[in-house]
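Complex shown without one protein chain; remaining protein chains in place.
== chain A ==
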Amino acid sequence: MTTTASKPASAPETTAPDRPQQKRQKVEPLYYLFLFPAVVLFSLAITVPAIVGIFFSFTDSIGIGEWQFSGFTNYIAAFSDPAILSSFLFTFGFSLATVIVVNVLAFLLAVGLTARIRFKTGLRAIFVIPMVVSGIIIAYVFQFLFQNSLPAVGGALGIGPLETSLLANPDLAWVAIVIVTAWQAIPGALLIYIAGLLSIPSEVYEAGDIDGASKRQQLFRITLPLVSGYVVINVILGFKNFLNAYDIIVGLTEGGPGTSTRSIAMTIISGFNSGDYSYQMATATLFFIVVVIIAILQLLATRGRSSF
């Protein structure tokens, strides 16, 4: 089962004997040609900028012109900057809330969509639509609804808190962001849960039926444990996406009112225009470290469970 076992036929220039195929054999140059575009482009596009960014986080650069090393000044400043702290807190709180909302709703929808229902294919198709719509555009549409329609409806029904725009309320604007983000993220999670539910053999439920398990018992004792691996996937993927929240927030609130809904991504990117280049690179580096720690923790915590 080696690549070059039959090579002499096509590439006679390979002088290596083709018996001891294990270690010694030479790699055909073509393979480097196949590999290098990926590695080289990737390095230029992602690795080099990452290193450059981390490097500049230790300087006082404003993005252009001269700069000097400043050690950990940026980091110390970032740690004591309430704006950065609040954007970190907002982003993690929002991500956590959204992960929960998305997974609960997606799981329930998936259970419904794999039940004995009519119009199954059509219904599934509809619920996936939000996934293919641009985040920024859907945020603009929802912004209009939150600003004009919801207050009108709230006023007509006499629901006090809804009579003014949710987006103008510093304490509640995040709810709007969770709603829209969840609206767009549910389809992805839903499809994964459907795949998970379909992978459960029907014999398990038959056995449950024979043992007299109620519908509720089946849901909590059979279905949930058996899809726990899929929950893990959805939580990890969800966190990864929500921590980078940008489009939807820009479209809905621009980080406002005030700075109450400013995500980390927005804080970092604002550094480019405000001449805080090196300072926000320190934020970005901290963010990166936190993301890696979260990812590792998630992997460790779920090691055993994801072996579905």
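Basically, a contact is a pair of C-beta atoms (placed from the backbone, for glycine too) under 8 Å apart; a residue touches a chain by one contact, two chains touch by 3 or more; residues count from 1.
Assume contacts and distances are computed from a predicted model.
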Report the protein name recorded by UniProt for the chain absent from the figure; options are "pre-crRNA processing endonuclease", "Nitrogenase molybdenum-iron protein beta chain", "Cbb3-type cytochrome oxidase assembly protein CcoS" or "Carbohydrate ABC transporter membrane protein 2 (CUT1 family)". "Carbohydrate ABC transporter membrane protein 2 (CUT1 family)"
Residue of A:V128, A:A168 or A:I222 in touch with the missing chain, whole complex considered: A:V128
Hey, which of A:N244, A:S260 or A:T302 is the one touching the hidden chain? A:N244
Identified contact with the non-displayed chain, of A:T98, A:T181 or A:Q280: A:Q280
Per the whole complex, from A:V141, A:I159 or A:A207 the residue touching the absent chain is A:V141
Hidden partner chain, residues of chain A it touches: 1-3, 5-7, 9-11, 22-23, 27-28, 30-32, 34-35, 37-39, 41-42, 45-50, 52-53, 56, 63, 109, 112-121, 123-138, 140-142, 144-145, 148-149, 152, 183, 187-188, 191-192, 194-196, 198-199, 202, 205-206, 209, 230, 233, 237, 240, 243-244, 246-247, 250-251, 264-265, 268-269, 271-272, 277, 280-281, 284-285, 287-288, 291-292, 295
